[in-house]
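Quick one: the structure is below, and I'll ask about it shortly.
With one protein chain removed, the remaining protein chains of the complex are shown where they sit.
Take a look at chain A:
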Amino acid sequence: MTTMTLEPPRLVRTKPLLEIRDVSRSYGEVRALHKVSATAYPGEVLGIVGESGSGKSTLLRMMNLEELPDSGSYHLDLPDTPGDLFELDRFARRMLCATRIGIVYQNPHLGLLMKHSSSGNVAERLLIAGERRFGVLREKAREALSASEFPLERLDAPPIELSGGMQQRVQLAKAIALEPALLLLDEPTTGLDVSVQALLLDTLKRLQQERKITMVIVSHDLGVIRTLADRVMVMRRGEVVEVGLADQVFQDPQHPYTQQLVHAKL
């Protein structure tokens, strides 16, 4: 009898879209990340789990090129973006981040202009990319909001007047407006009630299937990761303790911390 190979051939043959290597970052005494490496393949959903303070959001900020690490390298397999992205100048980083990467923050206040209209929040992305036609801005903002299943009658309501779930949908619309190659989600469903959470997960799943966007989703909720992720990375105290296919990690966790995590959930 032949033994089953755990890594599907797809992962062996394709080049990863995202490759981050040996990234370390300290804030004074706090070691937020220590030699973290991660890969994500085109069209794949990479889940990151770990306890609070394990450096998940910090890693995502680095992937979004908002912040630079103390050491490490970052490659995205995209046309016109060769080399280590951490070496790019501020302007090139900003343009890349605005046009090729979308992010949904844990805290909507970080990602949204609370007093501008919701459609304006989405339009800002298009404006950064150089769109100067009002009609097109409006149409594309509407499309993106409708793709993230935002109630279109609230198109021009400012996020401050919206519910938490709707705010996350505005963030999502903003993130996907330019059809990014990489979508980063930092605890997109935290703080939402279970039914709203389920609806948002449905939207994410549908978007992922329709558009084949590569996603990195951070959550400390294993249920969320289990529904969405193809592969899982487990972090603890700024280090990666385990990486593997989602099913594999959840059914047969190797590291004691992962075992604890999975069993606590069950």
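Note that a residue touches a chain if its C-beta (ideal position, glycine included) is under 8 Å from a C-beta of that chain, and two chains touch if they have at least 3 such contacts; residues count from 1.
One rule holds for everything that comes next: contacts and distances are computed from a predicted model.
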Note to self: Looking at what's absent rather than what's present, what does UniProt name the missing chain, "Branched-chain amino acid ABC transporter permease", "Xanthine dehydrogenase", "Alpha-D-ribose 1-methylphosphonate 5-phosphate C-P lyase" or "propane 2-monooxygenase"?
What the structure shows: "Alpha-D-ribose 1-methylphosphonate 5-phosphate C-P lyase"
Margin query: Going by the contact rule already stated, which one of A:Leu33, A:Ile101 or A:Ala123 would touch the omitted chain in the full complex?
Written below: A:Ala123
Notebook entry, point to check: Can you name the residues of chain A that touch the chain not displayed here?
Noted result: 90-91, 94, 113, 116-117, 119-120, 123-124, 127-128, 132-135, 137-138, 156
